[in-house]
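With one protein chain removed, the remaining protein chains of the complex are shown where they sit.
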Amino acid sequence: MRAATAEAFVRSPGYWVTVLRRFARDPVAVGAAMVVLGLILMAVFAPWLAPQDPLQGMTLKRLRPPGTDGHPLGTDELGRDMLSRLIHGARISLFMGIVPVFTALVAGAAIGIVAGYAGGWTNTVLMRTMDVFFAFPSVLLAVALAGALGPGILNSIIALTLVFVPPIARVAESVTTGVRSRDYVEAAKASGAGALTIIRKHVLGNVLGPIFVYAMSLIAVCMILASGLSFLGLGVKPPMPDWGLMLNTLRTAIYTQPLLCALPGVMIFITSISFNIMTDGLRSAMDIKA
Amino acid sequence: MLAYAIKRTLFTLPIMLGVSLVCFALVHLAPGDPLVSVLPPDASQAIKEQMMALYGFDRPYHEQFARWLARVAQGDLGTSIRTGRPVSLEVGKAVGNTLMIATLATLIGFVLGTLFGFVAGYFRDSWLDKAASAAAVFGVSVPHYWLGMILVIIFAVQLGWLPPTGAGPGGSEAWVWDWVHVQHLILPAVTMSVIPMGIIARTVRALVAEILSQEFVAGLRAKGLSEFGVFRHVVKNAAPTALAVMGIQLGYLLGGSILIETVFSWPGSGLLLNDAIFQRDLPLLQGTILVLALFFVVLNLAVDVMQTTLDPRIQRA
Amino acid sequence: MAALLEVRGLVKNFPVRTDLFGRVKSFVSAVDEVDFDLHEGETLGVVGESGCGKSTTARLLLHLIEPTAGTIRFEGRTVGTAELPWKAFRRQVQMVFQDSYASLNPRLTVAESIAFGPMVHGLSRREAEARANALLERVGLEPNRIAGRFTHELSGGQRQRVNIARALALHPRVLVLDEAVSALDKSVEAQVLNLLLDLKEEFRLTYLFISHDLEVVRFMATRVLVMYLGRVAELGPTEALYTGSRHPYTTALLGSLLSMDPDRRTDAAPISGDPPNPIDPPAGCRFHTRCASAEPVCAARHPALTVLGGGHAVACHMSEPGSGHSRAAGRAA
Partner (left out) sequence: MSATAEGPVLDIRGLRVTFTGGARPVRAVDDVSLAIARGEVVALLGESGSGKSVTLRSVLRLHPPRKTRIEGTIRVDGTDVMTLEGAALAAFRGKGASMIFQEPMLALDPVYSVGDQIVEAILRHERMSRAQARQRALEWFEHVRIPSPERRLEAYPHEMSGGMRQRAMIALALACNPKLLLADEPTTALDATVQVQILLLLRELQRELGLSMLFVTHDIGVAVEVADRIAVMYAGRIVEIGSVRDVIRTPRHPYTAGLLATRAHGGRLSGNRLPAIAGSPPDLANLPPGCAFAPRCGHAGESCMHEAPPVVAIGAGHEARCVLLKTAA
């Protein structure tokens, strides 16, 4: 007879539960994550949050300073309400910061993992192709592609995606190469498993985390780049409310309303620094030493 | 060592070829007629075809590429459609101007970045680390074109200490190293320096922390070195990587100067690129991008060879 | 007696330097012309110092790395051909690695790690997990307390037990143990060695036991293979080899064993220097640079493995009749 006192089955918390618990103990990172969440909520509920129509201008009330009656953050060069435009701007600016990175994450991770696991010629061909795009400084590549394709949201997204595929692929390749030579992958091979099974069961679980965190760290860069493109007139086209574009159009007012023209930049800065701090927190939470 | 440098250089050639291909393809990526900006809208078909033949746009792509590559190899980047001057001339002058602010910015960024990085790495988890790390996060997070505007508002508009834009009296043609001109360098260079500052600080912090966790540091203490003596070893261990990051950052700044130069109207390669894009001057666009990208490739090569020379751990195979 | 596993002419060269055109300029000769048999039910110990190629041999055996040359036959069938594909072979031969931590996937629970192999070979999840639990119990771990845990929560000894259970999950006939107890503390090592002996009897296993520890090998092995710089130096039944070694390297290795007796401390090192770099190894007998009995013939050509009788064989010119070494017998019989 089996001992009746057999202890209950113990199941340890999984990796990501542990990571989240560790992340939750870092107040700065949690604060940054709250800001990011707030910005996302602001973007989602912009039409309900914004006091006024972001596209409707009043020619008589142009370039009013913050604190003006009815316009707590003033009005822009066409007399549109700044607060409403900044709230609505979160939509397109966050979209432009996140979408290219995620598209690039899918493509780059696939390329990198295949190259890293396959090794040999597959690796050489894929990674040397990536190296060609790596040979361009990111801003130059984005500007060149956007410049060639012409302004517009879609073109910017294409350009930015192409900018971020090579770095993500390179990181994916290097972590996959590292995991591939681990003993547990060897052991899986020794048990007769095929490449796809090993990738699914042993490789992905160990490489997706680091690749994902790396991609997260690119969101801030992508935000700044996307806004930069709009700032140059290569991204979002007027009259769409985008923080980078607003920075561009308000530049003419730099002598008359300096505070006003600094506002969109403040939003970009807050967003990118929050993403960066959040990612740093996540990275150190994932750095679990046994 | 020399063998390694040669081998490394040879490995770079295919990359350079790829870069040239991308630059070439950019022109053909552009929608519309490449001559639309120079020809009057009512130009006759005959003139159009004549111009197409003049620029070689009527030939098949691979032939165009081969001819273009052959010319580029001889230093001929074509003629600017807008100014009619050789692209190489325009680019050369502009890159020189960008090099001035980019080098200055890299130096500022390197000095501050290594300082912050060492302080943060040495005093891990102390308030000094937190302050230095905060400065680094600021550097990598701030939209630098916006920071440029803020600095202009403060130092040019409000305080009136420094000029807001341009390269001084007479533009870049009349550049001399006197205060009247040099003061125009300050704001763009300082603005530009926050990015390398942030990146170098983060790299050095991680590097120093990693070095300090190694056993040989205990070995150095065990033989009686003072903390300063240990510090010298840490510096020598960190130097190859830190210098390499600095070199790469210079390349990024050169290639990414367009935003800063637009804010400050600095007559460098970025401003040239901006003009080329908006005036659809495709040969100029192509040439500028090619020169900047090739410069970056060569810089990477130089950094790699330098790192191998400095670091005895790397096998010089 | 027919061998269960026959290894013939196994060679592995790792390229270390290539020239401008990608041609190999120099390589590590990790394993060179290694032949041996593994008999059903025995424990073949493989000993040698770092760089001698013992771990590479293990990995070649399981085809974890591609051999430069050589064949492996299992029960007379050539492995890796239509006679016996790798996947079928791997059901029969499993491996336990030295680093118990690195050889378990940190993202999988203990039960998932053990159940992985059986599921690859067609068992359902439920069946595989039942087998995992049974094996955990068999290697001395309580399934309820261990099965749902992750590797970093276990001690080194527990992890190595899990690795053994994982290797047994396919019901293999041969277990390759690559320094499987080397990273463990002595008190835990003894437990694991006892466990391995029990399992061998219970499951009628055959072991290839690789270790740098001569005492442990003497305890575990029925026959011993001594390797030096990628080559077989000597092969023989354990006690014959430990008490009557014929290769000067084996003698030196045994002479390096510490006495454990305060009144009989070692007073002279049997050989001087370090093992040479396996990149561009010495020509001829690879041991001649450190051998006190080396003569010109030793540098000129490498000695053949000479059978001495009683299953004892040695690759040394001194034991090879007619080799030209002054201590060898004059003429081949």
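Per-chain numbering from 1; labels A, B and C assigned in written order.
Everything below uses one rule, namely that a residue touches a chain if its C-beta (ideal position, glycine included) is under 8 Å from a C-beta of that chain, and two chains touch if they have at least 3 such contacts.
Because the structure is a prediction, the values reported are computed rather than measured.
The chain not displayed here makes contact, within the full complex, with B, C.
Of the listed positions C:E127, C:E142 or C:E239, the one in contact with the omitted chain in the full complex is C:E239.
When the omitted chain is restored, the residue from C:A69, C:A269 or C:A283 that touches it is C:A269. In the full complex, subunit B touches the omitted chain through residues 214-216, 218-226, 229, 233, 236-237, 311-313.
By the touch definition given at the top, subunit C reaches the unshown chain through residues 49-50, 155, 157-158, 185-191, 193-194, 197, 212, 214-216, 218-220, 222, 238-239, 242, 252-253, 255-263, 265-275, 277.
Everything below uses one rule, namely that only the chains that are shown with their structure count from here on.
Farthest chain from subunit C, judged by C-alpha centroids: B.
If each chain is reduced to the average of its C-alpha atoms, the one that sits nearest the average of all protein C-alpha atoms is A. Separation between the centroids of subunit A and subunit C, computed from CA atoms only, is 49 Å. Between the Cα centres of subunit A and subunit B there is a gap of 23 Å.
The set of subunit C residues that touch two or more partner chains is empty. Residues 6-12, 14-15, 182-184, 186-194, 197, 201-202, 205-206, 288, 290 of subunit A touch subunit C in their complex. Every residue of subunit B that touches subunit A in the complex is listed here, in rising order: 14-16, 18-19, 21-23, 26-27, 29-31, 137-138, 140-147, 149-150, 152-153, 157-158, 251-252, 254-256, 258-259, 262, 273-274, 276-278, 285, 289, 292-293, 296-297, 300. Contacts from subunit A toward subunit B in the complex involve residues 128-129, 131-133, 135-140, 143-145, 147-150, 220-221, 224, 227-228, 231-234, 244, 247, 251, 254-255, 258, 261-262, 264-265, 268-269, 272-273, 276-277, 280.
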